[in-house]
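Here it is: the structure, laid out below.
A single protein chain has been omitted; all remaining protein chains appear in their positions.
Should a chain be cited, it is by its letter among A, B and C, assigned in written order, with residues numbered from 1 in that chain.
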């Protein structure tokens, strides 16, 4: 039984408490928030947990095995760092840290002490994204030509981070998981429409070593809510619409076919291919439940999380470069290389990918 | 009766012949295409028109008042220039010319001879775009914060121009008409996925003098067809979905409200406002018919077209800068100033805007 | 403070407990279910409520003012009857009773003792239906020509009632509230596809005194979920799509216009009128909360509920006739007259309609 302490009782905190209380193998034994009134939002779940207003007190509790951090991003490093030094496994909400430099320090600290460090890239744990991963790994989609994601709606202006750190972070973490690719350079543009605030509309293009291109469009000021990604492959194409109640993933057997153009020597001719569309069944388990199970499993069996510290750092590296590019109206900015290099093989060392979710649920 | 000669009988040519044959006040008396087999596609419409394989012969016909050019972009300048020098009014398909420099020469030539020069920015003549113009001019939308357009589908790879010149040109001409604003700088990104071809996926951000930002997303390699623009105003927001069979324009009474935050001195507090949505009735007249009527009217009454040479040059200026930026992975490129400066007042000198479409149809 | 006892802790029971615990003016002091394990589903809400496995014990509690019944339909009469005889106000889930005869006895019992008897026709308390009521009462829709509702999905086969009693009951209660009309005759058709079970697909046509016609389509065996009603008026038409996340109600300024046909003496000519569509803002308060507030208010101020016993009986009368018609493959069956006659005036004796929801929320 992994004994959990949760720090932060805002929007995500109570959901984390609920999920860690419900999954087998875990128990929430303490919850901390500086704002005592927030602790009232836990009604019902984890009724026996100790309620604290001082996070340090929670971190210091001997009986706690793992600390879950759901506080503002600016406090992630300090809290996670303290928890790791106190020998606790750590799960942090996204973004891992406000800078990649601090993220790397957490990775080192966790490695030194052989502790699990996981970032809650929450969409990675949805049935829809896991289904796409499986489709992509099976290879039928072919080479990936582009990844194009839109995440817009009216609302949730944030004080602390701009719209890319808030919304595009989700798309970047999904892409990191699905494609296992790290970009070379970023061009980002955006605008703030509220005096004194950060950008509320943002666009992000990622360049890679080859012809793969990725684009993310994030907007806090849109009249309608859209959460849709297109993944263009050389053989098939995927549309992922997270707002569809059913059929979130659609795989289109469409694309172009190239051959030599008999009329124009040395040129290729482009034909279009259109086949059937299919929408695979998508598991509807709450993402946070799957993430919680995965965290518990990693602790129990000494496995590396799918969204480990390195994944967290990679996303932050892109966001750092994007912020810099945005300040220069799209000027391309190099992204620091992933360290260690990202690869499909290393991603899931201790379990075959196909089974991790099943394993997680089996716990 | 304005006597029309049409050059080019590919995709658009027969449509132009049909429309100019059907509107009152015009008559198609000649059609030219170098490929004689294309002339067979005119079946039925303009049965009495002279069919030619040499455009120069058409331009030389004394009895022709106006020449309509629907050939590849690379030939626009030469043909339009000849036609103007022969004293003919000219309507050119978009883009006006392959470079802004050549476009300016056409403007000068037309001005010198007091001839009408019009570019067929065809979406400007749709009921949907005209309805949006009316809504924006009435002022209820407030200050325009952003213009964001997506135009993607599978197909129509072009040999001669990249995806921005092909698809984004439409969005830029719509924006030019609706907002009457010319950008200061462009950042564009994109990628070619077919060896030896131009970019098939492209993204474009436009910066202006103030906090207005515009973005266009164009893609020839998408599994689904999307043609949707969002216009974010400080008071209302518009969603324009060109693929909706009905209700193409939706006006949302939504936005943010700012006031001083009593808890954080000197900061604004952001609240969200949500009201009703309405979809105005949109005229369904074929855009080409309205454009044809407008061209005829401008010739008859010596008026300046809404999509005049200057509008054509402004769009080309943006595309030139975008092509340059795209080659540098998004590096911002200044856009040459519009000349004369674009303004709402100067746009429609000889008729009040509100009535132009009605007038056009009255002819 | 109205002290509430809730009987039945299945699907609806815990929701009722939660809502009555949260609204001002009420307090849940006891919950009963024969299945003791169901009482565990109340976690968190009403932590101080007495938990009982004998409903009679709950009804007998002196300190209880009102009893809320969320048990299978077959038990509604017995429990409600006992509660009324014990002097408690009563709120019953739909359908009020398995027969109209039993429903009338409850009405009489409540009237004799001056107690509130309310049936939870839950959709009547949604923002969408209340908005439609307001639109209809304003008169802009004109004469109502038809009411046509579809409620289908895969699942929730019921043991005790057929698909009309389960699903169409909702549509009938919405129609009863919106139109304040009671049908003269019913023709219903349907089929059971599972041996030994009741009809899982059903269709229902209602005839009235004039040309109004209503139709309900209910299906437990559909691959997709649809919940949509059309209301055709002589001036405007409404589409109500309950599954739309936003814009659930759309009012179309469309219809036909009649005049005398000059070409055919004595005949009318039909023209079509198309104008704008608008989607009014719809209140998103949980229906059960509004219903709970309304019940409390009726108790406090001695008012008659909008969905009173008579409304419950009217819906049951239609379902009784439908069941009979369905057994005869659509043979029309007369519906017993509403008693007292339904009328817009008598519907809301103690409060003006326009304000009831506002009043309810003000409590």
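By definition in this document, contacts are C-beta pairs under 8 Å (C-beta built on N, C-alpha and C of every residue); 3 or more make two chains touch, one makes a residue touch a chain.
Only a predicted model underlies this, so the values are computations on that prediction, with no experimental measurement involved.
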| item | value |
| --- | --- |
| Selected from C:61, C:102 or C:239 as touching the chain missing from the view | C:239 |
| Contact partner of the left-out chain, one of C:74, C:134, C:211 or C:284 | C:211 |
| Where the unshown chain meets chain A, residue by residue | 246-247, 253, 274-281 |
| In chain B, positions touching the absent partner | 43-45, 224-225, 243, 245-246 |
| Residues in chain C touching the chain absent from view | 145-146, 148, 150, 152, 154-155, 157, 185, 187, 189-197, 201, 203, 205, 207, 211-213, 215, 217, 219, 221-224, 230, 232, 234, 237-239, 252, 254-256, 258, 266-268, 270, 272, 274, 325, 328-332 |
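Quick note on the criterion: only the chains that are shown with their structure count from here on.
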| item | value |
| --- | --- |
| Cα-centroid distance, chain A relative to chain B, in whole angstrom | 40 |
| Distance between the centres, which are taken as Cα means, of chain C and chain A, whole angstrom | 43 |
| Multi-partner residues of chain A (each touching 2 or more other chains) | 224 |
